[in-house]
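With one protein chain withheld, the remaining protein chains of the complex are depicted in position.
Chain lettering (A, B and C) follows the sequence in which the chains are written, and residue indices restart at 1 in each chain.
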Amino acid sequence: MTRVGKYHVALIGVAALILLMSLVRVLSGQNDITSSGTFAAALLLAVPIGLAGLGGLWAERAGVVNIGLEGMMVLGTWFAGWAGYQWGPVVALVAGLLGGALGGLLHAIATVTFGVDHIISGVAINLLGPGITRFLSEVLFKEGTQAAEAGAGITTSPAISGSTWQVSLPVLSDGPDLLGKLESTHWFLLADLAGILRGLTHNVNVLVVLAVLLLPLTFFVLWHTAFGLRLRSAGENPWAAESLGVNVYLIKYVAVVISGAFAGLGGVFLVFVSTKYVEGQTAGRGFIGLAAMIFGNWRPGGLAIGASLFGYADGLQLRSSTAVTSFFLFGAVLLLAYLILQARRLMTADPAGRGVKQYVLMAAAVAGAIVLFWLWLVVDQLPNEFVFITPHVLTLLVLLVASQRLRMPKADGVVYRRGEQH
Amino acid sequence: GGGGGTTASQEPTGAASSEAPKSSDLKVGLAFDVGGRGDKSFNDSAYAGLEKAKTELGAEIKELSPSADGSNRGDLLRQLADAGYNPIIGVGFAYAEDVKKAAEEYPDIQFAIVDSASNAPNVTGLLFAEEQGSYLAGVAAATKSKTGHVGFVGGVESDLIKKFEAGFVAGVKSVKADAKIDIKYLTPDGDFSGFKAPDKGKVAAEKMYQDGADIIYHASGDSGLGVFQAAAAAKKKAIGVDSDQRQTVKETDLQSVIMTSMLKRVDVGVFEFIKAFQGGAKGGSNTTYDLKVDGVGLSTTGGEIDDIKDKLDAAKQDIVDGKITVPAKP
Amino acid sequence: MSADTLATVKPAVELEGITKRFPGVVANHDIRITVQPGTVHAIVGENGAGKSTLMKILYGMQKPDEGTIRVNGAEVSFRTPSDAIAVGIGMVHQHFMLADNFTVLENIVLGAEPKRAGMLDTVKARRRIVELAETHGLRVDPDKLVEDLGVGDRQRVEILKVLYRGARILILDEPTAVLVPQEVEELFQNLRELKAEGLTVIFISHKLDEVLDIADAITVIRRGTTVASVDPSEVTARQLAELMVGSELPTPETRESTVTDTVTLKVSELTMPGEGERLLLDDVSFEIHQGEILGIAGVEGNGQSELIEAIMGIRPAQGRIELTGQDITTWSTLKRRESGIGYIPEDRHRQGLLLEASLWENRVLGHQTRKPARSGIWIDRRAAKADTERIVRDYDVRTPSVDTLALALSGGNQQKLIVGREMSGEPAFLIAAHPTRGVDVGAQAAIWDHLRNARAAGLAVLLISADLDELIGLSDTIQVIYRGRLVAALDPSDITPERLGGYMTGAIAGTEET
Partner (left out) sequence: MPAGLNRALLTVAGAVVAIVLAIAICSVAINVAGGDPLTALTALFDFGETPRAQANSIATFLNRAVPLFIAGLAVAVGFRMNLFNIGVEGQYRIAAICAAYVGSTFTAPAWIQIPVIIVVAALVGGLYALIPAVMKVTRGVNEVIATIMLNYIAINLAAFLVRGPFAGQRAEGQLTVTTPQLPDSAMFPDLNFLFEGFGMLPPTRGGGLWGFLIVAILLGVVIWVVLERTRFGFNVKASGLNGPAALASGVNPKTMVISAMVLSGAIAGLIGLPEILGDRGAYNSNFTAGLGFLGIAVALLGRNKPVGIAIAALLFAFLDRAQGALQFADIPPSVITIIQGAIVLLVVVANEVTNRFALRLEERRAAQQLGRNTPVEVTA
């Protein structure tokens, strides 16, 4: 398929999705499905995952598996918190970046210089990150220290001084807030569009803007610059790169340090949201980020989709336990759409093309649609435990349904040594 | 059991006591819950009680924090026992079984457990009537609410936090039977990240405020920070928990949204237990720190609930008198 | 500066006293070679003689322990390949050095990217590549993914990579190993053109006829040292071989036919769908009899791998496969192996060996369910080791012990181990894909002998090889595969490699077998 074709398909897909969401919203009366609040929350929750995933992307594109994102993120949160209360948000940002980058550097030394198995090194960093930060807290935030005066405890830093900036789209989502007004009409489709747009543009933290910009930037750097080409070549075939004079070690170092910095940035973002470092606030987001990156087939666009999906589902379940049941309806409608498409194909295609498999699939789809629809009618409120796992289940379901043609960089995870090729 | 009838002192710790520290051979051991000392919350409150025992009763103290996964709780108790500490206090209901085991193994040592009932002859249960304090918080919220719509954010859906919820709901309903109460937990029981997720707290609270709630009560540890932020952004109010959060939270913009806090005087419980032990009290029973002994209550810093003081006092009196029984389960 | 005279042209490359030691091995010892500019200079020597090592030194990939390198008269010292690239040296490696998931363009410009405003200037790069491709007759599509290319195209990409960097001195390390004669001829045509433009080519090959055909000068290396420099017009292939190894060049010749009437393997109407419309295998049918070697000739990528994998049950295909009368179409790979199919895979590192496991464990591979390696649910270690020792003896595998890791063996010895292993199951039918690829003449002859002996004992063999001499010499019948179809059935006794190559490239239309 050509580039233009792909682009169009993506657009049509998004349009269809919004239409579907709008339909489900109207049918179920759950306005949170497309409310600006949900999308704002989705953005808030997706950004740290996306940043961690970007970190993973940079490392793995250069051939280094980075399971240590979580540890690097933890380092990012601590350093951001520690610097933030003393010198404000800008320094916090830099410190968090550096903290994560430090973790990345450690990973690079272990994997690139010493040729250690990438997973071991990552696991070690996941141990070291929380260990070191706890130790630092115990030393620097303990009672009687200046930080403790400012409100620190061993599990938290003081709040960062000064505030981070928030931006909105003028007129549309701020001031007269036209989008907000449109959203509150609850008109079919229009209100949904307005809600989505407003959620993504109202009072957005600058760091969110930065993080979102990093996606196209990553794409640009990795796929359209000489440096990016070299970086990816280190992940595809480092020996070929070496034979053309590319300094593979250096490239890998740079990539893994950047990877750590991005993970650290994810940590900074968490700190900005809660205005301070809180022990354990990363809560496994490094791993989720890694999952989002794999979900996205080691590409920034796919990663963004993965992170958004997760963030959206998480935001929705946090805002409304009841809206989650609309996913049953959503699924039923999707299956119905699938059935209609299949039926049309059956009408047009020549009879030879019809296999038993197709009928079985269609029968399963019918059954599935009925069950889902029934569930939607019957279930008002799921037990909380099932509400909490919405994003995880959804991710698994999407993975199961989407055709799996994942392609990781060929030399990803391979220990590379200069001049040696088996 | 001792300590039951004592009036808990209202002062926070550190208040210089006129009484000179008695030199004694009192060696008190205390094992924190996960998070350990310096959590600015529950554990620190317990430590404050311990420290008070040191200054006022001349006790030698030792406090230990468990590992991050909490797997060595029982071990910490044994180490304290082996090192000759007596009494030994386990902070948090998670210690229940370990304290029971340790108490059986060391029958000569007195144990106490915070937030759980006595389960052996030499164990004192230090219970707190969170539901009573939360009831008052509910009364305050319902009375102060202009919209008749309030919210509750719980960190982890454990039975402990459900006590807060139950009391709060009862309190709100007692004022406005038709009040709307949004309730949201952040993580399931067993996943304690719900106490450390300010972002999630913020999202959950934001939604409640957007839907019209104007006061939210949180029992969610550090996640409460997010609730306060959401309140500040929506220019609405929130109710803190455990300690007087208007004092412990240092950010001025957040302080002003904290209408009141539900106090849980673990420090009092710990101190009174040690004091009673010194007086020769033995375990085997529970001491409940309820409204009667001011083991729980509402803070008044900021004076935002001064205007409804009468109403709150009345509710309190009803509970103390037994006219109202606050449910401990939702 | 060297005291060169004005009268003589400076040599393009001068290697003096190059010595390179690896732990326990002296790969190069006091090597001296002078390469004149504008010539094709061949370097020959048996496997492990040190040719690749020497070239890697010249290309900056390895540092010599001793010795000096002069390029165009100036002494140089390379730390990395980029230093070598900077003075105009380019190298095409023995094994492809390409990123499969990159386009041709990306592979070519990597490391020497044209930039505009920080961006990769693909427009300029594409123009340059097309230009180069046209002037040198190396036609490739710059926007194709390398993984979609055949070997010939890949080889062209490799050469373009070098030319793109403006190299004036080209090192080609066994570029012809994977090419058919027509492609070789095409390549040589290109080389001659390059030579005419004044470029210098250093050329390594094991195919001595080719060497004699293209080279202007030949240097022979034995055991890491230069033993002779000869003029190609003054030696024959046989003499050259003697210089290399001190023995005669063996040829794969079949003696009398041992073909019987019993059909061992019968393949009928085998079809395998591909990605798009094209079929990877299209209605392939043939029979192999007891004691027969059927050679499959074809340019790589025309369905040979798919055919083998279909017969092994690794990839699903439609059609029917019978082994000694039994229908095995639906059988698993394991069951097929158990019922007597042996398999020498085309890529020994990928499909044939566990490099990080010992030799005896590699002996067990593929025979987990059979004696002597198995006893009940257990692996019989003692028996497996004993049998590995037998293979080591019978097949002359050079190894300190059977507990040695497979990766410590040289390629030829690894191959001998695999051949021994596959023979040890006493198979009724053997798939031999490139059984002597990358193996030196001595080992080659030994493997051929083993194949012939087994055939005489009634083994049916499906032989796939890019070495047409081997194919013609060993086979009883030859089938040509082209675009997934068997297009011609030929008699090896009256076919030349050149004509065979014509069928393989589709230049001669096949006589369809019915």
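Just so we're on the same page, a residue touches a chain if its C-beta (ideal position, glycine included) is under 8 Å from a C-beta of that chain, and two chains touch if they have at least 3 such contacts.
These numbers come from a predicted model, not from an experiment.
For the chain that is not shown, the touched chains among those present are A, B, C, taking the whole complex. Only one of the listed residues, B:Glu157, B:Asp222, B:Asp267 or B:Asp290, touches the absent chain: B:Glu157. Residue C:Glu356 is the one among C:Glu131, C:Glu197, C:Glu356 or C:Asp491 that touches the chain not shown. Across the entire complex, the residue among C:Leu307, C:Val364 or C:Leu486 in touch with the chain not shown is C:Val364.
Listed for chain A, the residues touching the missing chain in the whole complex are 106, 110, 114-117, 119-121, 123-128, 130-132, 134-135, 138-139, 284, 287-288, 290-291, 294-295, 383, 385-386, 388-389, 392-393, 395-396, 399-400, 404-406. Although one chain is not shown, part of chain C still touches it, namely residues 22-25, 312, 314, 332-338, 343, 345, 350-357, 361, 364-369, 374, 377-379, 381, 389, 392-393, 397-405, 408-410.
Residues of chain B in touch with the missing chain: 62, 64-76, 78-79, 82-83, 93-94, 96-97, 101-102, 104-105, 115-119, 125, 127, 157-160, 188-191, 286.
Note that only the chains that are shown with their structure count from here on.
Relative to chain A, the chain whose mean Cα position lies farthest away is C. If each chain is reduced to the average of its C-alpha atoms, the one that sits nearest the average of all protein C-alpha atoms is A.
Averaged Cα coordinates give chain A a centre that lies 45 Å from the centre of chain C. Distance between chain centres (mean CA atoms), chain A to chain B: 36 Å.
Not a single residue in chain B touches at least two other chains.
Within the complex, the chain B residues that touch chain A are 35-41, 44, 68, 157, 184-188, 192-193, 196-200, 202-204, 206-207, 210, 222, 225-226, 229, 248-251. Residues of chain A touching chain C in their complex: 224-226, 228-230, 232-233, 236-237, 239-247, 407, 409-410, 419, 421-422. Interface of chain C with chain A (complex): residues 56, 59, 61-62, 80-83, 85, 91, 93, 95, 97-102, 106-107, 109-113, 115, 118-120, 161, 349, 355, 407.
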